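In this view, the complex is presented without one of its protein chains, the others remaining in place.
Note that the chains take the letters A, B and C in the order they are written out, and that residue 1 is the start of every chain.
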Amino acid sequence: MSTSSSSPVSAGLASPPLDVERIRADFPFLATGVAYLDSANTSQRPLPVLAAMDAYHTQFNANIHRGAYKASEQATERYEATRETVRRFLNARSRREIIYTRGTTEGINLVAYSWARRNLLPGDLIVLTIMEHHSNLVPWQLVAEATGARIEYVDIDEGGELRQDQYRALLQQEPKLVAFSQVSNTLGTINPYREMTAAAKAVGAVVLIDGAQGAPHLGVDVQATGCDFYAFSGHKICGPTGAGILYGRRELLEAMPPFMGGGDMIKTVSTTGTTYAPLPEKFEAGTQAIAQVIGLGTAIDYVSEIGLGAIHEHEQQLTEYALEAMSEIDGLRLFGPPAQRRSGVISFDLAGVHPHDVATILDRHGVAVRAGHNCTQPLMRRLDVPAVARASFYLYTTRDEVDRLLVALRDAQRIFA
Amino acid sequence: MSTSSSSPVSAGLASPPLDVERIRADFPFLATGVAYLDSANTSQRPLPVLAAMDAYHTQFNANIHRGAYKASEQATERYEATRETVRRFLNARSRREIIYTRGTTEGINLVAYSWARRNLLPGDLIVLTIMEHHSNLVPWQLVAEATGARIEYVDIDEGGELRQDQYRALLQQEPKLVAFSQVSNTLGTINPYREMTAAAKAVGAVVLIDGAQGAPHLGVDVQATGCDFYAFSGHKICGPTGAGILYGRRELLEAMPPFMGGGDMIKTVSTTGTTYAPLPEKFEAGTQAIAQVIGLGTAIDYVSEIGLGAIHEHEQQLTEYALEAMSEIDGLRLFGPPAQRRSGVISFDLAGVHPHDVATILDRHGVAVRAGHNCTQPLMRRLDVPAVARASFYLYTTRDEVDRLLVALRDAQRIFA
Amino acid sequence: MVDDQFYREYILDHYKNPRNFGRLEQPDVSHEELNPLCGDVIGMDFRLAEGKIEDVRFHGRGCAISQASASLLTERLKGMPLEEARKISKEEVLEELGIEISPARIKCALLSLKVLKVGAYGLAEGEFEEDEDDS
Partner (left out) sequence: MVDDQFYREYILDHYKNPRNFGRLEQPDVSHEELNPLCGDVIGMDFRLAEGKIEDVRFHGRGCAISQASASLLTERLKGMPLEEARKISKEEVLEELGIEISPARIKCALLSLKVLKVGAYGLAEGEFEEDEDDS
């Protein structure tokens, strides 16, 4: 499922509203009564996903590709079915472009090792943005160290949106690589990723999109977008931990050397040399996270069936409601753009109360939020805060949970008054 | 749990026999009735392991290290508890030496990238063996390509055991790195890994042991052994897919640069540079396989409680029984050493019947074995076979299942007579 | 003892007595392919004349499925116009084998067809795989 434009999604779609109560019944953790407002960190996982992994464990628990017996065949079939599910989800041309990883971080590192270290030369430019997650920063810093490439960062404006003027100016310098997040995990900003990709492709750059926060809430059409790489994590899209996806454009993947060496990524191995398996196996060395890949396929089916359009609309209504209510709290500083241009992520600072203390008080109210730098330290420095508190929503989040957040925030103010 | 010597384990231990029927009740897949003789490929997973992951999913499904609320704290605690479980299991000095990986393959690649590529120079010698799994071959071939180091392979004798004379001769050349498997996944050979490690350390080599087949059946005492690195996979020791362990000696790990960059492996990130987190986080970039790591801890507790000594003895009795019975089948060629010096792994070739056909016929008998090169192509070439069939045992394997294997093998002969 | 539905008589016959097994002297085209699953290799030598496959031999070792499939295929290829040979589909090969092939063994059954397509037609290996992929 992909959105038809990278500008605000909900506008004309008018999806039928989510049946949130029915959805919540699928998520066992929610029965604990905790108002879980930390889905941008990791999502909850619904029963069908757990059941799919259970089926593997109890009915066809075997390794894939290798065994010549039924359980192994069944496991292989289910495991490979996820690849087709993901191909459709991303609208990739071929299943060979879908590589299983542990998550976004491994996907980006794979590109950093197998593509960037081989293709960047001293002085070559890498363009990143100041809002990137460490997973889309540190790998490139390591690449720059290894190759002598240099990095420039696109700044944000006061509304928490990327300075497109600056971005265009940097593109004039003909960067070799442009890497940015589809959606910011701290600001919630939905970046104009299609326009940014098109502009970067026009100057010949390779474009990697960090879809960790985009895939679960907006989806993507990689062909329409035109990006070269797109990475996301299963655990943020209702899938299990331990499985994620790297999409890579076939021509690039074919030309890249393998990342890790090991079982299943080879064609022939001898003491004198080795030839590699075709895509995608070339990049999938060793026993993969079989059960988790199967779970990921089920998760994507699950959210796709409900519909990303409807999910996004639901999140946006909650976000609008929360932003409005929070802006009425004295001394509460909100980061990021207006609801229409953001995903269900709200980072904030409560004057006089440290984000960690906010989170602790919220926790005592049974409200789970994240506090810290959210793995975006350069952005923290840019915003001139050491840390923020962050509430984030997903398809199972209710207005009632937002209300509980508001009550708890006022209590934090009372305690620290 | 570790064995007290790298020579045959069972000899003097006399563990009480396993209550295999009780054990089998813990493994749901076995209820399918399949005689699962492919545990060297991946093991079955017992209910306590599934229950531990279920508890995570239903009671404290949250990300670790980051959240300031109860579910996240609980997840972190359970996740870190596995580290202590593994530390005890390997008898490592510190939890900081225990790094979570996806499996053996990733662990070896981590060492190949972060240690070997930084420390090997053109002409430096890497000593491997001809029986290695591709996961302990290809990463070093890639290292050799990148650094100009050269590789020598220790051969086997006719009994499928490493030629120690040749090994000692190679050590005379003062290799920088020696990497070998504790137990061969194809021959079942239990290598004299302690003696081999001591000899390599004596000439100043860094020693990596591939414990994929060793950890689940023998365990290891890394301090007594004296190896620098030890890698194994959770999915072969009753744990879930997607989680494994790299042990590294602290001094080496401290000096190594990170492998992947991303969330959680940093201390500070800025646009101008980055400092890294202390061990083990330095090597654990991005969201880890949280549920699976928790499952792995439970798996290690599970096998430790039953006792690796007893498990090994059980396997050895089965192996002895099977080897004897199989040697009575005309035209059946057995590979590997006698039962006392091998793990519960039997690779064989049935004259006139291709291993794939053997496996297919066995499958039709409900007997699951592996057929192929077992990711040991150089060993296949050494044995002068294109492929083998392999039966492998674990704590839940019964003599009855071995009998079913024997019946099926005779049927294969009949069909192809 | 299991039923012998899978390893039918004629499969075993082709396996034990493969037709057109061996090498051609001075073939016009010669090509080998590997089944990476098991390490089996099958090669074929072709002699071409007037747009036809005048003669063909196969060599290499393998399982009953791949050997029988190669043997059956060569029988069919002999004397066949190249144009026609090019059109032989995976489905036809599987059908001719006449047994139900599990996904894990499909590569065995199609190895000889791959040798034909990649060897005689210069299809890139990727293409053959891809179209397998999308089947």
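Please note the rule applied: a residue touches a chain if its C-beta (ideal position, glycine included) is under 8 Å from a C-beta of that chain, and two chains touch if they have at least 3 such contacts.
Remember, predicted model here, so these are calculated numbers, not experimental data.
In the entire assembly, the chain absent from the figure touches the shown chains A, B. Screening B:A55, B:A277 or B:V385 for touch with the missing chain picks out B:A277.
For the chain missing from the display, the contacting residue among A:L187, A:M326, A:I346 or A:I361 is A:I361, taking the whole complex into account. Of the listed positions A:A31, A:A169 or A:I415, the one in contact with the omitted chain in the full complex is A:I415. Although one chain is not shown, part of subunit A still touches it, namely residues 354-357, 360-361, 364-365, 371-373, 377, 380, 386-387, 411, 414-416.
For subunit B, the list of residues touching the undisplayed chain reads 65-68, 70, 72-73, 76-77, 94-96, 254, 266-268, 277-278.
Basically, only the chains that are shown with their structure count from here on.
Note on chain placement: the centre of subunit A and the centre of subunit C lie 45 Å apart, centres being C-alpha means.
Centroid to centroid, with C-alpha atoms defining each point, subunit B and subunit C lie 37 Å apart. Distance between subunit A and subunit B, defined via averaged C-alpha coordinates, is recorded as 32 Å.
Residue positions 356, 360, 371-372, 377 of subunit B are each in touch with at least two other chains. Residues of subunit C in contact with two or more other chains: 37, 102, 105.
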